[in-house]
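Sharing a structure with you now.
One protein chain is absent from this view; the other protein chains keep their places.
Let's look at chain A:
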Amino acid sequence: MTQHSVFVIDDDQALRDSLLMLLRGEGIRARGFPSATAFLDALPEEKTACVITDLRMPQMEGAELIRHLSRLRGETWPVIVITGHAEVPLAVQLMKADVVDFIEKPFDPNRILEAVRGCLSALERQEVESEAREEATSRLASLTPRERQVFEALIDGKSNKEIAISLSISPRTVEIFRAKVMQKMQATSLSMLVRMGLRCAEV
């Protein structure tokens, strides 16, 4: 499992430094950036990461950075906002733009640790999920066209008999295909096969 990074963007040097110290002390990989533009200029390549950003910063405001990030990375880079100006309308607007948490300064350090941990575990869940999806997709790709047809019919909830009729083959042959599909998809039960089918359909 990969170790996710946390990026801290704040123009206040002490605040940035203290947050990095806090996160690293908890064993979380963290990097700091002095401004939104510095961050975007040297945009890290991580596929998934958690971003902590201030709102009021010179050059580029936090709100604008969040819009950029949401376009570039979407859900894979959850954003936590820390701000001294907890304006309600702005908060509502940001929540709509996929900001997962909104923390007013000064905050209890536990509060931000909780938020970061929440983000990281969500990312991990996402990763497990997406790995499983990739796995299922690659297994699915190994099926022959005939096996694929049987697989589709199975997850549609059709019985062997129905499949035999619709594919104009004998129920016995369906049995054989079904066993092959189960084997190739590494599914131990029909319900597991259906779950994999749903996962692939999401893509």
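Note that in this section a residue touches a chain if its C-beta (ideal position, glycine included) is under 8 Å from a C-beta of that chain, and two chains touch if they have at least 3 such contacts; residues count from 1.
By our rule, contacts and distances are computed from a predicted model.
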Omitted chain (choose from "ABC transporter ATP-binding protein", "NADH-quinone oxidoreductase subunit J", "Electron transfer flavoprotein subunit alpha/FixB family protein" or "histidine kinase") - UniProt protein name: "histidine kinase"
Chain not shown: contacting residue from A:Lys105, A:Arg139, A:Lys158 or A:Lys180: A:Lys105
Which residue of A:Pro44, A:Pro58 or A:Pro171 touches the chain not shown here: A:Pro58
Residues in chain A touching the chain absent from view: 12, 14-15, 17-19, 21-22, 25-26, 56, 58-59, 82, 84-85, 87, 89-90, 104-110, 112
